[in-house]
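Let me begin by presenting the structure, written as structure tokens, before commenting on it.
The complex appears here without one of its protein chains, the remainder shown in place.
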Amino acid sequence: MALDKTIVDTLSAVSTATLTTILLKKGLRNVWLRGPKPLRPSSLRLVGPAFTLRFVPSREDLATPESWASPKSTRAAIEDMPDGCIAVVDAMGITDAGIFGDILCARMRKRGVTALVTDGVVRDVEGVLGTGLPVWCQGWAAPPSVAGLTFVNWQEPIGCGGVAVFPDDLIVADADGAVVVPKALVDEIVALGPEQERLENWVMGEIEKGVPLPGLYPANAETRARYEAEMRKAGHRSRATD
Amino acid sequence: MALDKTIVDTLSAVSTATLTTILLKKGLRNVWLRGPKPLRPSSLRLVGPAFTLRFVPSREDLATPESWASPKSTRAAIEDMPDGCIAVVDAMGITDAGIFGDILCARMRKRGVTALVTDGVVRDVEGVLGTGLPVWCQGWAAPPSVAGLTFVNWQEPIGCGGVAVFPDDLIVADADGAVVVPKALVDEIVALGPEQERLENWVMGEIEKGVPLPGLYPANAETRARYEAEMRKAGHRSRATD
Amino acid sequence: MALDKTIVDTLSAVSTATLTTILLKKGLRNVWLRGPKPLRPSSLRLVGPAFTLRFVPSREDLATPESWASPKSTRAAIEDMPDGCIAVVDAMGITDAGIFGDILCARMRKRGVTALVTDGVVRDVEGVLGTGLPVWCQGWAAPPSVAGLTFVNWQEPIGCGGVAVFPDDLIVADADGAVVVPKALVDEIVALGPEQERLENWVMGEIEKGVPLPGLYPANAETRARYEAEMRKAGHRSRATD
Amino acid sequence: MALDKTIVDTLSAVSTATLTTILLKKGLRNVWLRGPKPLRPSSLRLVGPAFTLRFVPSREDLATPESWASPKSTRAAIEDMPDGCIAVVDAMGITDAGIFGDILCARMRKRGVTALVTDGVVRDVEGVLGTGLPVWCQGWAAPPSVAGLTFVNWQEPIGCGGVAVFPDDLIVADADGAVVVPKALVDEIVALGPEQERLENWVMGEIEKGVPLPGLYPANAETRARYEAEMRKAGHRSRATD
Amino acid sequence: MALDKTIVDTLSAVSTATLTTILLKKGLRNVWLRGPKPLRPSSLRLVGPAFTLRFVPSREDLATPESWASPKSTRAAIEDMPDGCIAVVDAMGITDAGIFGDILCARMRKRGVTALVTDGVVRDVEGVLGTGLPVWCQGWAAPPSVAGLTFVNWQEPIGCGGVAVFPDDLIVADADGAVVVPKALVDEIVALGPEQERLENWVMGEIEKGVPLPGLYPANAETRARYEAEMRKAGHRSRATD
Partner (left out) sequence: MALDKTIVDTLSAVSTATLTTILLKKGLRNVWLRGPKPLRPSSLRLVGPAFTLRFVPSREDLATPESWASPKSTRAAIEDMPDGCIAVVDAMGITDAGIFGDILCARMRKRGVTALVTDGVVRDVEGVLGTGLPVWCQGWAAPPSVAGLTFVNWQEPIGCGGVAVFPDDLIVADADGAVVVPKALVDEIVALGPEQERLENWVMGEIEKGVPLPGLYPANAETRARYEAEMRKAGHRSRATD
């Protein structure tokens, strides 16, 4: 799925904190992946369609170095990743076997993958950082994936960090972690996100002026009227968010 | 996969404790599913090919009562289960949403399913016991599956209780829990299992006579000779197990 | 709060499994208390208004045997419990200090308390069973509450097993565990519960006749028409449940 | 250490719940082993000196079936256990590898071992129950110890269920689990235990008569005077316990 | 409670490591909050009276964006916080819903709150860091508090990180985390803390000179005499600490 550039640009300006608030108002409470955090602290926010990978636990007769050459290998999955996707890997939250090291991350980077998101860990952390591929994960470990994991397939529905992710759902990841926006809700979220960000920025300004919280946040009718007046003056067209 | 009756009969006489010992000698240390225990204490040992089902976490836009009618539903999976199979369900170890209640278990029973094995829980425990379907699970909970789980597919590789299970691997379940015998190893295990049981029973007899452990268990050369002599007298053909 | 006898009688015939299904259709997914199970296996279903108690962690200067005589003691709370209530105790899920032993449970029994529900454990399990007080808990431990817990108050909002419970919410507890029905929803649930039970019982009968799942459960239009015809014949007035 | 028969007889009449209360008054809050419960529900209370065993995690080059014949084996430890001891096994809380099965438990029974206590699990649960050896553990699993554990030594200080146990500390185990009484405190506990049991039984009688909790439990001066008068009448010499 | 400036100044020079040692010598072993760490690494040590807030789990009928305007809201609690207090928030250790974001933290900062301490997490981590409010927490997450938490009250006894905290207990927080000093013990700790710090600094100097540990730390009589002589020379009045 090639993603409309407008979607990427718009959502790159909406924090995952704001996205979860908007999705909760739509009834979706479980959209933030538990575990993945940026491997290197950064202010980056990245947006892309999910390309999913799935592991099951290791079994000594399956998860061997030899298996790396099987047709259902992580290597084959990586060669199938489209430019701009975000690879989302279900590692069942296992933190004592690294799903990928520097070599696979370098290849993903070469192929134009936007980011790697997993509820597991990577290995050879300095090598992975060296590749420049943005990674959201639970940390790192020395052992290879086969010490705890068997790769089984890609582009299937997965669970990652306690959240359901389907191929081509939208992923937004920033300092707070990674959020899934279900494909069917993308247009609605794109419409609501920027307005919510604008409102929250305005509230921060009011706080700086010393306005107390009651009536300000959430806004009562008087506050809302004041906000909308200021926005109109500033040339923005406000859009009700709840 | 219809399973040879000899395999079922032979393995019905080999405990899961013995199976894990034999599989460990073949290099497989991770074959016992963590979590599943018999729902009702019993001496039953059941054997059958795995029929796998897979859940991911719930998402409010997906895991609704309405979803029960979708083509990728647990209902469709159950109607696809062959006589004699053991349904193995990857519920990601979630214990606060029951994967099945009395209605689905009753239907599985009707269809000739041998047993249900899961790292999750069932719901309406008294109703499920009433159906007579043998169940190995982590317990029970009142909430429906959609409160925590979204069903996605069947007959895929899964993880269950930290163990990889592939469709048509063999499952053996008894009081100690459930063990997977990888399909490719079944013949070998069928050949070794009964001899190992016979040896351990003989050792128990020696213990009863007051023989101390060193030299007896594991058996040294003298003990082994004595065992083999007795077995020959009893008409068994012994087979080295290590 | 004295509870209308009709409410108790009606909900005593509705399983907690059915209640969680109905509450989920109303948008409430988190109403089943994680942890509490019947201390002694039984088919009992009990209904009553919640009387809440709250513990915080122990602190050596506070949680002493002497504290048992303080005005904010569990003793004082018990003497305040009304006839027919269900005591719900927030023990923060701690399983290595028993909140109550035989003496306190015997006194609750004397005072007409319907049941004790907690995400913690009791102590002196044989003594507690001897009192005849129905208990839903996580098990039992020898140490006294002061080894891990400090009692602070009663009839406050609490968390119990990951669920919010407010004083006078309704509690229903059976073999599957304990469910909270928020006070404001009781009338609605009382109206819907029996019909849902009736429908599920009818479906079980169909399963017994060999009817396959698709179309039956959940019911399609044809099945629903057949069900309603049979119910009318049997003299029941059906009520749409979704 | 041969244990004075008077100690065994006296403590066999004092519940672990009472023991933890007395030890807490002496400043010991961490004496109840987290995890071990009777393998088969029973009213048995057993008392004996601790004979400790220690495992570390498994390593494929060490934890092999072959290792069972090493001089630092569980077999050698068992042959060293004195009559009347309670074997206390540090299995690091691991629940997916059984420390002992029927053969080792049968031999312990033969040697006069009073009980087995562990924060791990046993294997071949039906076989172990068949030996008649009383066992306190976390449950059972099919895999052999070598799948997760390497035995290293016996009669060393260990941790078991989060509690420090030294060789020859006293162990008391009943339905509530197992408690360690440090060797140096045994005489003091033997002196205080029976009186505390007597007091609690008297309080239960008062509760049955309908006496409310405040002033009764814990006893105020008036209650205590009444209790002591009744005890004197019954011919017991009371001993202050706090 | 306005806190005496001398107390703040004195304890600002005593590390939480030293405080836990002193409190342990007074019999308090459970005073360090498990979980809270500085959000941004820093050498800051802050001291203030606890202002407590309490959450229970979320319930869909309660934990809505609308609830933010209820009289029992976090907004109202914040407007009640006195200058110089340390807000201590019981979030039940939940790490997948942020208790506060940039707006609420900015307002706390405006009101002169010294620090925020919680066993939960914040949200919009970059925004929170931008406010300059010192925060000790378990990390951060994107979802709003209502996704997992319902706010119920303030200035009640709470548990935070497994420790009991009462309103107006003293909180000291530094790089090692946060420690509670029970109100009744503050004067005693203020008296002992600086001497303990002085002693440990002197010991570090001795280590640098190559003095071995035995006899030095803990100090035997000879070492102590030497230390006291040096302190007298330096004009300090030593005070026995054990």
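When the chains are written out, they are named A, B, C, D and E in that same order, and each has its own residue count from 1.
We adopt the following convention: contacts are C-beta pairs under 8 Å (C-beta built on N, C-alpha and C of every residue); 3 or more make two chains touch, one makes a residue touch a chain.
Worth saying up front: this structure is predicted, and the values here are computed from it rather than measured.
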Displayed chains contacting the withheld chain: A, D, E
Touch with the omitted chain, as defined above, among E:29, E:72 or E:109: E:29
Candidate in contact with the missing chain, chosen from D:16, D:30 or D:114: D:30
Interface with the undisplayed chain - residues on chain A: 65-66, 68-69, 75-76, 78-79, 95-96, 98, 101-104, 106-107, 110, 123-127, 139-144, 146-147
Where the missing chain touches chain D, by residue: 27-31, 56-62, 92, 150, 152-153, 156-159, 162-165, 182, 184-185
Residues of chain E (touch criterion as defined above) contacting the omitted chain: 15-17, 19-21, 24-25, 29-32, 34, 37, 43, 162, 175-177, 179, 200, 203-204, 207-208, 210, 212-214, 217-218, 220, 242
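Operating definition for what follows: only the chains that are shown with their structure count from here on.
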Partner chains that chain B and chain D have in common: C
Option reproducing the contacts of B-D, where over half of them reappear, out of A-B, B-C or C-E: B-C
C-D or C-E - the one linked by more C-beta pairs in contact: C-D
Chain C and chain E, separation of their C-alpha mean positions in angstrom: 37
Residues within chain A bordering two or more other chains: 27, 29-31, 162
Chain-level touch network, classified as line, ring, star, complete or other: other
Contacting chain pairs - touch in the sense defined above: A-B, A-E, B-C, B-D, C-D, C-E
